[in-house]
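Of the protein chains in this complex, one is absent; all others appear in place.
Showing chain A:
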Amino acid sequence: MNRQAQAVVLLLLGGAVLRASVTDLYLRYVKEGLRPFLIAAGLLLVVAAIMTLWYELRPARPDAPDPGDVPDPGVAAGHGPDGDDGPGHGHHEPRVGWLLILPVLGLLLVAPPALGSYAAEQTGTALSAPRQSDYPPLPDGDPAPVTVLDYAARALFDRGTSIGDRRVLLTGFIATGADNEPILARMVLSCCAADGRPVKLGLTGDVPAGLPNDSWVEVIGRYSDRIGRDPVNDAEIPYLEVESWRQVPVPTRQYD
């Protein structure tokens, strides 16, 4: 890969990162806080590409009028003899750089969806140790809006005390749990989707039926003291007594 091709790849990568970070695409892969760094990195990549092209296309040597592949052997001839790593390396330009087309392709052409039911079914529920010992009262409102993670923690480690008989409103996607029952799940990220783990809730009462996996639903329900087991990691899965549900469009922030 010569320097001009490298510049093009850097430009594409920078452009892809910029596009993902100025739209909401990046939220499928990383946390919101990374956005300014992504924008800065994308801009720097574009600048690096432009500077590379500028230095390449500017006539630097009178004996290298064609700015195509010619500069590489030129450099090799100029600097090869004093090399400290043997012959044949003076002209070396990283061939592995071709691989950088793959993330560009992934971001610009494929743009894979956020982790969904497949990942949730493969991975054990993330709530396996208490994070905090006391739970503040639920937010105001009836039903009270809570996250799947919050409900699951209160249901498991607080045994529902801080929920009481309040109605709660949760948003998550449908996945298949033990015994092919539908469960409500939401992925939790700590850094990027590579460490994404699901929080799973079993459903009783008016269980959403006839929905394919990965459908997003808004569920209103009450605390249920029923506890299930995750077949993957044998951790406890709390249940929710569903009163009503409705299908909703995929939210922008799909991770908790």
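Observations on the model:
Basically, contacts are C-beta pairs under 8 Å (C-beta built on N, C-alpha and C of every residue); 3 or more make two chains touch, one makes a residue touch a chain; residues count from 1.
Going forward, contacts and distances are computed from a predicted model.
This complex has a chain not shown, and the name its UniProt record holds, of "Chemotaxis protein CheA", "Isoquinoline 1-oxidoreductase, beta subunit", "Permease" or "Aldehyde dehydrogenase family protein", is "Permease".
Taking the complete complex into account, A:Leu100 is the one of A:Leu100, A:Leu169 or A:Val207 that touches the chain left out.
Seen from chain A, the chain kept out of the figure touches residues 1-10, 12-13, 17, 20, 26, 28-30, 34, 37-38, 40-41, 44-45, 48-49, 51-52, 55, 68-70, 72-73, 75-76, 78-80, 83-103, 105-107, 109-110, 112-119, 122-124, 126, 128-132, 190-195, 197, 232-234.
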